[in-house]
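One protein chain omitted, others in place.
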Amino acid sequence: MSPLRVQAGGLGADQIQQIQLGGKMSDLRISSRGRVDHARPVRFSFDGKSYEGRQGDTVASALLANGVHLVGRSFKYHRPRGIVTAGSEEPNALIGTSRGPGQFEPNTRATMQEVYDGLTTESQNKWPSLKFDVGAINDRLYMLFSAGFYYKTFMWPKSFWDKVYEPFIRRAAGLGRSPTELDPDHYASRYLHCDVLIVGSGPAGLAAALTSARTGASVVVVDEQSEMGGTLLSEPSPMIEDKSAWVWLASALDELAGLPNVRLMNRTTAIGYYHQNMVGLCQKLTDHLSEVPADAPRERLWRVRAGQVILAQGAIERPMVFDGNDRPGVMMAGAAQTFLNRFGVKVGDRPVILTSHDSAWHTAFDLADAGCKVAAIVDTRTDIPPALMQAAMSRQIEVLTGHTATATGGRSRVKSIRVNPVRGGTVGTARTISCDAVLMCGGWTPSLHLFSHTKGSLEWDAKAKAYLPGHKTEAVHIAGAGRGLWGIAAALEDGAKAGADALRDLGRKAGPATYAVTGDRTGTGITQKELPTDRNPSSARAFVDFQNDVTAKDIRLAVREGMRSIEHVKRYTTNGMATDQGKLSNMNGLTIASDALGKDIPQVGLTTFRPPYTPTTFGALAGYHKGSHFEVTRKTPIDSWATENGAAFEPVALWRRAWYFPKSGEDMHKAVSRECRATRASLGIFDASTLGKIEVSGPDAVEFMNRMYTNPWAKLSPGKCRYGLLLGEDGFIRDDGVIGRIRDDLFHVTTTTGGAARVLNMMEDYLQTEWPDLQVWLTSTTEEWATIAINGPNARKLLAPLVERQDMSDAAFPHMSVAECTVAGFPSRLFRISFTGELGFEVNVPARHGRALWEKLMAAGKPYDICPYGTETMHVLRAEKGYIIIGQDTDGTVTPEDAGIGWAIGKSKPDFVGKRSLARPDIVAKGRKQLVGLLTENPKDVLVEGAQIVLDPKQAKPMKMIGHVTSAYWSEALGRSIAMAVVEGGFDRMGDTLHIPTADGGSQAAKVTGCVFYDPAGDRLKVE
Amino acid sequence: MTHFSALSLLKNALTGNKNWTEQWPDAQPKKEYDVIIVGAGGHGLGAAYYLAKEHGITNVAVIEKGWLGGGNTGRNTTIIRSNYLYDESAKLYDHALDLWDNLSTELNYNIMYSKRGVMMLAHNVHDVQSFQRHIHSNRLNGVDNRWLSTAEAKAFCPPLNVSPDARYPVMGAALQMRAGTARHDAVAWGYARAAAKRGVDIIQNCPVISIRRAADGSVDGVETAKGFIRAKKVAVSAAGHTSVIMQSAGVKMPLESYPLQALVSEPIKPVFPCVVMSNTVHAYISQSDKGELVIGSGTDQYVSYSQRGGLPLIEHTVAAICEVFPIFNRMRMLRKWGGIVDVTPDRSAILGKTPVKGLYVNCGWGTGGFKATPGAAHLLAWTVAKDEPHKLNAPFTLERFTTGRLIDEAAAAAVAH
Amino acid sequence: MNAPVKSFAAVSVAVLPPVARLNLRIAPADLDTASATFGLPLPGKIGQGQAKGDRAAWCLGPDEWLLHAPEVEQAAIVADFAAVRALTPHSLTVISDREFTIAITGPSAQELLSVACPLDLLRMAPGTAKRTLFDSAQVVLIRDSDDAFRIEVWRSFFPHVSELLDIALREFACGL
Partner (left out) sequence: MLLIHCPYCVDTLPELEFAYAGEAHIARPANPMSQSDEEWRDFLFIRSNPRGLHAERWRHIHGCGRFFNALRDTVSDKFSVTYKAGRPRPDLEKAVQVPK
């Protein structure tokens, strides 16, 4: 028979089984049990088929109630897989979910997703269908796909890797499919501070909460489940304080909910435990609702800072490792108990229990009492507590002790299990028990993931056969099953104690709390490696990591190949790297690895648990920071005018600045040429408000300026300003700007737009830590002032009539002056400076008047055809004058001499920031790159900014590059292109012709010149 | 040690994979070696391999405090590229790229070097100028790197958000097609196996306590948890821990160690064809062959060896990813971890001799160490064997911090105006 | 199903009219002079505030005070301090236009602020002020009473802050 026929046959069988189960669907749901609302049916779909669930169901419990076990395909072998757990540790039942456009998401745990009317779900990692998946061919070739397989192959022939092998591997990758649309949902975040944060609301967590809450301490209790109660939700039978477990649970929750100092947060997962008791929480707010209120956030990230943290996260049940343990219908016994008691669902009618721990016996009893025919309890142990034996006998359940399981039968649903007695280490004759579910329990693993986020040590406890919390690094307490304790009474007692301890550490006193528990299901058990078998172990498919298809053989192979560290074993086999992050597989993997290594478990160590505890939505982590709120966009007081007048904007640091003001039909080039012409011919107006401004004030202000900036300041008299240059201590240019002396003891410092915060921080650093003796104070006034630059031959004509309290004549107010006066009636600081080479002024007015002043100037400027221009024109005009832009013409490796502004250095000053570094050998060495002008041979060629410069464009690669173009523009004023560049020994190359290779393989020639292209004499600054 | 071939795979498959032998023995230290390499990451193991293969020096020990490949080699986001600005960097990283290209075959170990292309996004005029400078410089250096328009960038990486209304619009991109990723663990394992095969001892779980110097000041060996081991040549290749170890030899380093975090999403079917980096919003992302989105974050602000790192940085990193790739908003973070990166003042590595005779150092790779692995290893081996730097690593000296001849890739991307 | 997070009563957000806002830097030793000049005893401890009539002052740093007064008094205050500058060096900088002030009031004011303010506001007493962060924006947070706060935020960061507050208000309104 061809493989396909085999599959087809299987398919038929599956369908038959489905029909049978379908017939029995009603039997699987027990209306007398569970906490779901049997009166409220809910309809949802799975793989296009509509199913009915109950309000309070998860997708998993609802599917099981409909007899559906097969829900997915495994990662590597595409083996059919079913629901294994009832919690967030689920490795198999991962589904795609959707509630509407843009709201699809992959890999959702069917065991956590609550059903609601209209929920759409789909299975994953199968093609064409879940029942018939072509990928399952891998399963036939499993011998090839052993651990480390990839590293050993796909190498021959080499050329095949890129073209054939890798694309093949990549196609096989992944589980669910990616979302493809924009997510319409909104995500929120909050900070929260409390005395005690309690993670987990089982008996331990609740007892801790009651103890701490009763003292008035602020308490936060979180639980990932839709309901609080933890184990109690699955164990209704014990009596606490003479109340049934569920009645006691309700009263405890009522008491807590009634206290103003308590915050109960369900559907909330503690995802990570960070420094100094900061715990991240992710709260799901709407994924369970069929109708979502407007503006409701889907999830909220909480950043909790807690005085004390109590971890009461319980324990996670360990699977049994044996051949066929991954077949749908094989699941955790504890999960079956939860499905029965919490959801009122039987996972099967004829279950077999396979266990090495007492707890699973109680599952058997609950199922039997619910009307299931428990085919057998198979326990690997030989000595069983008599009480359990009797309870089993009284229910006519067959008990097989000292047995192993060696295979399961069935394809997409378990039909039988093969068990053998083990006597003196030898495996006896097999016997096959037919069943429709295998419920396994290989012991329990304390859930200490969050504790290990704190780098607290985990210590192996030989008695509990588990890692338990050791040395603590944070103010944290662990309670209940997390410390290897078993049973509700022990959990309650330990929780109350943890609460009291936490309060003691907070300096508070807790009242005593004891809880009388009857009918408690205490128990013990053992944990073990893969179960012994009478078959050829090398053909056994005993899975350790279900999702990643890692078998016991793979782990032993890794060890055989020299992987001795458990981290190596993990990475080589990918055990524990699936989406459950090893919650089910780590301990089994470790036990098998240590057996293979012949070492004790603690000698082999443990892989570190890493945040998050369960996978956390990107949206929740991004929170409000999406779209326009991803980061602040700073706008000037004049931005609104620019918007209304059609400006194009460019982002500069956090600011957005008007880039150019296109008139209809103009592209950037045309607009910029027009703005340049207008400014040089008559009058241009520019919003310079983003320039950083710092008030440097105090008796020692001038001394401070002398030490910070390269320039000398002593001789600058009040009312005058000067270009200032700031270096880093390494001697390289950091920032620049015009600095005005307002008074003897007050400087108005301007910085670059991007440099404002850096410069102020640097000044504060020197002032506070190096020169605390100086009496100087620094205040940022960047946003106090709106700054408008007026440039052009008509600048004075525009301003003079508007200025009061300042004679605007050239004599009274020469170039590089500053005055406090009023402009158009607004109090202002007026500078006469120019970054264009034209007669220029900069008017600073209180920010609220910025737009009003701008509009008044526009109106008053009409006679002069005043022209608003943006940053691009500003760049061109300054380049025509050879003024540098920090960060464009300099890049953090340029000294003042390199940039040709050595004149800005106060040579006679004994010291200033960066002076010493300018004397380092390689800084004074010949051949440094120096800033020069370039004029292309073809005046129409505008060089590319960033293009590299060579002497010989014909040379072979790698070429010897001697510099690069830093600025290049079309100069309207000169009717040709201009450029600035840093060139090795540039100052000695004046007149030389250099070459700039272009992207198309060609090259442009250019002559080295000075940087001042326009009005070298500077006459235009002096127009009357 | 079994040679990997189609035949050996098949044979073993048919015999239940029972006959695979260990890939490297669990060596115990000898009294003396010709060369000791401190740090069994990709760089250290690779150096040992090249010492044996290209310089005939096989009496070599690689000493590791934990498990091999457990440091930054096994913690990085596996981005491999060489489109650096300065000649020195571009040539060094391109040398590494040449070695990456043939590494699987050379080591008989599939390290899954995937030339899927690395695309760096430009979000403002300054980025465009800076990338153009890189591209022109790279082209003339014979290094692959080209400019993509916004539309070309979108075509190359469909999940990219190119809306002009984005807070950080994409104004274009630089693409190095030869660049990509590799399987980080396999690099360490492949080098370890190949080195061991040539007689190198790999000694794990053996912390180095100090470097001992002889009376004449030259290196005498290392004190370790497993006792003193003599060697006339010691090469320190210990990333974040370099400062501490060099201090014991009396050499102070211009290094600081910072926490660097990274994360992966849950695995999904292939959706992301390349590597994308955005230095402006700090988003670094690719999709692993397993299907996880592999995402790099920035460093925390303070020096630390804790390998922890804070939540705010992760929030920002994920927000940045969703800004550039909004369709991933409903994806989930599966696992995040921290590494320790050693950073120099000019953000370039130190690879060469030290003031101490017989002591060599390879450190300061910051966030760029993985991509350099074969190159750094190859050049470190050369430098140790010949007691002089190869011309490619000659500029990466300790002395440059005295003379001021820095190789400042970070400053070259300086932002201001 | 047990009790969810408690639902919230109303909280309101409003932008306040401008005030004369000044940044005073002076050596703590000269505090008396400053107090006399401003007309109220300037608090000596970081965080503390002091109000008298319609003037108020808060200590933001070891040598830094934030002064509030009616706009009409701004020029006079500047002149008064100028008069003592020669003998008592200090720095007084007008920052009236540097910031906007947002009032957040109502029983849920504190919870509303927690959407983006990392401080433990339970520990912040009425009458005190702190420079801190609201999301990525530096602000001065003033607590006037248990359920009344003011945020002073730089002009260009104001839209970001107020938009986040709007989003948070809508969350509170929908009760989730």
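Letters A, B and C mark the chains in the order given here, with residues in each chain numbered from 1 onward.
Note that in this section contacts are C-beta pairs under 8 Å (C-beta built on N, C-alpha and C of every residue); 3 or more make two chains touch, one makes a residue touch a chain.
Here the structure is a predicted model, which means the values were calculated and not measured.
Looking at the complete complex, one finds that the omitted chain is in touch with A, B, C.
Looking at A:181, A:242, A:765 or A:952, the residue that reaches the missing chain in the full complex is A:765. The residue touching the chain not shown here, chosen from C:44, C:62, C:107 or C:175, is C:62. Residues of chain C that touch the chain left out of view are 46-47, 60-62, 64, 118-119, 130-133, 138.
Mapped onto chain B, contacts with the missing chain fall at residues 241, 243-244, 247, 252-257, 301-306, 308, 310-312, 345, 401-403.
What chain A contributes to its contact with the hidden chain is residues 274-276, 278, 303, 305, 307, 455, 473, 475, 729-730, 761, 764-765, 768-770, 772, 910-911, 915-917, 919-921.
Heads up, the rule we're going with is that only the chains that are shown with their structure count from here on.
Chain B and chain C have CA centres that are 48 Å apart.
Put simply, the C-alpha centre of chain A and that of chain B have 22 angstrom between them.
Not a single residue in chain B touches at least two other chains.
Across the assembly, chain C contributes no residue in contact with two or more other chains.
Residues 75, 103-107, 143-144, 146, 149-156, 158, 161-162, 166, 169-171, 173-183, 185, 189, 272, 274-275, 278, 280, 301, 303, 455, 536, 538-539, 553, 557, 560-565, 567-568, 571-572, 574, 579, 581, 610-612, 615-619, 621-623, 625-628, 630-631, 633, 650-653, 730-732, 735, 752-755, 885-888, 890-893, 917, 920-923, 944-948, 950, 957-959, 961, 964, 997, 999 of chain A are the ones that touch chain B when the two sit in their complex. Interface of chain B with chain A (complex): residues 4-6, 8-10, 12-14, 16-18, 20-26, 66-70, 74, 87, 91, 102, 104-105, 108-115, 123-126, 128-137, 139-142, 147, 159, 167-168, 183, 185-186, 189-190, 204, 265-271, 281, 287-291, 306, 308, 310-311, 314-316, 318-323, 326-337, 400, 402-406, 408, 410-417. Interface residues of chain A, counted against chain C in their complex, comprise 186, 188-193, 218, 226-228, 253-254, 257, 263-266, 285-286, 293-297, 303, 305, 624, 628-629, 631-637, 655, 695, 697-699, 745, 775, 777, 779-785, 846-848.
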